[in-house]
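All protein chains but one are shown in place.
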Amino acid sequence: MLEYFLSFLILTGAIFTFIGSLGLLRLKDLFTRLHGPTKATTLGVGCLLIASAVYFSTYTEAISLHEILITLFLFITAPISAHLLAKAALHLDLQSIAKIPENDEVEESGTDAAIIDDIKDSVKESNPASINDTPVPLDETDLQKKP
Amino acid sequence: MTRLLPHPILTPVLTVIWLLLNNSIDAGHIVLGLILGWAIPVLTIHFWPETVIIRKPLMLIKYTIVLLFDIIMANFTVARLILGNPDRLQPVFVKLPLDLNSDLAISLLANSITLTPGTLSAQLSEDCSYLLVHALNETDPKSLIATIKQRYEHPLKEIFESC
Partner (left out) sequence: MLAISIQIALTLVTAAVVMSFWRLLRGPDTPDRILALDTLYVNTIALLVLFGIYLGSALFFEAALLIALMGFIGTVALCKYLLRGDIIE
């Protein structure tokens, strides 16, 4: 009986994990893709972890409950990473099937553009080719400080 | 009292997490867990922005049960939508006006929205007046807002804020 219950939990968990990743593959834009991993995968892995807790509690002498920690942790963190990813995608103006409503925060988007320029600059600086073109000021100041 | 035990809720939670992490309920681990559960809130008191007051603990338990049920339903909904034809989905962005004030309640609401059927909280406006919600397949934004307000926001307001 227990074996059937465990098999059911494991298969459900694996199927949901699979469907979550399938959503990652099939759906068309980032915002819809975000739905798959945050929901399906969370419950899928949750089922697998509970199956593991039940398995180790019954097949060994000691009660094993620490899998609950990972389950709780995933349930708390999955929405946070999804929220941050959605924020980053909105910030970068990725294309979306759904119409993105016009923001009232005009001044904020102004500073956002400046930040994007900053990122581009820092990427340029980290590129070794561009470093060769222009001398890096940091080295000079370091040299001056040394004596 | 408040200096010696600044977070009465955090202490048992930390103790239980310590016991789960060690996977044992020996007396030694319980004592160590209690010491950690007491010391960590005392040492980190300055990092906590606001004290959490739960006004209705029973309501919180009921909310958790409703949320767990909705998470399971959400998984079946999203699984069906993923397995269906992706071209037929109608994703929309919805602006959800917020009535909540405390940071904790807003973040719990955002987490609940992400974990429940077909919706995902995408952005909080600067002045915390509305939340941008992305729905995977929704034709009636008004009823969606009404459902979220009645099912999640109202209980959270009662739990964490005085009405």
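Going by the order they are written in, the chains are A and B; count residues from 1 in each one.
In the analysis below, a residue touches a chain if its C-beta (ideal position, glycine included) is under 8 Å from a C-beta of that chain, and two chains touch if they have at least 3 such contacts.
Values in this document were obtained by computation on a predicted structure and should not be read as measured data.
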| item | value |
| --- | --- |
| Chain A residues that touch the omitted chain in the full complex | 3-4, 6-7, 10-11, 13-15, 17-18, 20-22, 24-25, 30, 33-34, 36-37, 41-42, 44-45, 48-49, 51-52, 55-56, 59-60, 64, 66-67, 69-70, 73-74, 77-78, 80-81, 84-85, 87-89, 91-92, 94, 115-116, 118-119, 122 |
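We take it that only the chains that are shown with their structure count from here on.
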| item | value |
| --- | --- |
| Interchain centroid distance [CA atoms averaged], chain A/chain B, Å | 18 |
| Interfacial residue positions of chain A with respect to chain B in the complex | 16, 19-20, 22-23, 26-29, 31-32, 34-36, 38-40, 42-44, 62, 64-66, 68-69, 75-76, 78-80, 82-83, 86-87, 90, 96-101, 104-105, 108 |
| Residues of chain B defined as touching chain A within the complex | 17, 20-24, 71-72, 74-75, 78-79, 81-83, 86-87, 89, 91-93, 95, 110-111, 114-115, 118, 120-123, 125-126, 132, 134, 136 |
